[in-house]
Structure formats: structure tokens, C-alpha cells
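Quick one: structure below, then a few questions.
Missing here is one protein chain; the remaining ones are kept as they sit in the complex.
Up next, chain A:
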Amino acid sequence: MDIVSTREELLRHILAGNRQQAMVLLEDWAGRFHWRETIRHLLEPTLDEIGKLWMAEEISLAAGYMAGKIAEDVLLKAAQAEEVVPETLGPVVLGNVEDDYHSLGRKLVAIFLKTSGWKVIDLGNDVPAETFVDVAVKHQAKIIGVSAMMLTTAENILTIRKEIDRRGLTGKIKLAVGGAIFRIRPELVAELGGDGTASSAVDTPRLMAELSGLENT
């Protein structure tokens, strides 16, 4: 089967919820072309397609979750085969904004970023603004990725924006924002001082590349 047909089949398995069959297909490719190539040429393009379908509201939350689980399985298999995906990009500091405890989106973002070779420092839920900036400075991260589900908690993102600006780090540390509320109210990205957002967890590697200027290199 050629690469295009294989991608289509992988997509079908994800959309049907067939984790096992998806992994059989991926392991078969990895046996022939190694995990790194499988991730680059098979998994990542399929995840891109998932992202487009998500943006068009044509797939379920469960299918997005399934894609994340399969990506996680692949990372684990690659590590077991001593083909660790090199963390050549980043780091990115991730976390849910203060008072926000909806971790699903953030966890998926971390998986998809790692699949694309980003080093991720995940601070978890309910992270104060100072902590985001402290950790970003300590690890020389150029991007903070912050997640919020509801308007009430999303408003706390403004505190991170102010903390970045107060320390004179404007433009040096970019603020990526995401979560359900930004799909409903995209104008909030600018209102809360965000430098960009992604339409879905799958789409975050593109956003991070854009914010770090990699898209033009």
C-alpha cells in the first residue's frame, strides 16, 4: 500500500475508534521504515487531517482523544525501540491558567507537541501567572501555552500577559492561548493579550512553529 492510501486507512481507523488496528498499521510501517519516519510521514500528516476535520466540526471529541492516545502509543513504541523522537524544538511551557482544572485539552496538546519534536514542560492545572513566567525564564522557553475552558478562568490569562510585559519580556516570550472558550469567542485571543491560538490540540505544533518564527525558516 502506498503512503497516501496508508494515511487514509489510518485516518479511517482513528475515525472509527479502532486503536488496535491503527497501531497494527503503524507498527507495520515502523518495522519497514523506523518509527521516526513513520511519525513524520504517516502519523503527522494524518493528525493534520484530524485537525482540519476538528476545525470543520466533523469529528467528535472522542475521535480527537483517540488520535491523542494513538500518538501517545507511538511515542512510547518509539522510545522502546530506542528511537526517541528528538526534542529539537522548544521548550514550551504549558499549563492551565489559575483556577482552571479542565486538563483534557492541555494533555492532548502536550502529546501532539511531543510527537512533533517539541520539548514540553507541563505545569498542570491552576498555574499562577508568576509560575508560568518563572519557569519560562528558567528554561529559556520562548513560548508559554496556556489553556482555559471558560470565560471566567480565561480572563486570568490577562495576568500572565501583564506579568510578561512587567518583566520586560514582551516579544521575547510569546503567549499561546487555547481552550473551548476561544472557539466560541475568538476575539478573546487579542483581548486577553494572546499572541495566537490553535483551532485544536492537533493544530498546536503549527501555532508553536508560527510563534517561534520557524514557519518562515
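Observations on the model:
The rule we apply is simple: a residue touches a chain if its C-beta (ideal position, glycine included) is under 8 Å from a C-beta of that chain, and two chains touch if they have at least 3 such contacts; residues count from 1.
Just so it is clear, contacts and distances are computed from a predicted model.
The complex includes a chain that is not drawn, and of the options "Signal recognition particle receptor subunit beta, a GTPase", "Amino acid/amide ABC transporter membrane protein 1 (HAAT family)", "Uroporphyrinogen decarboxylase" or "Iron(III) transport system permease protein" the UniProt name matching it is "Uroporphyrinogen decarboxylase". Here one chain is not drawn; of A:Asp48, A:Asp99 or A:Glu210, the residue touching it is A:Asp99. Although one chain is not drawn, the whole complex shows that of A:Ile3, A:Val24 or A:Leu61 it is A:Leu61 that touches it.
Contacts to the hidden chain, counted on chain A, fall at residues 16-17, 19, 57, 60-63, 65-66, 69, 99, 101-104, 107, 126, 150, 152-153.
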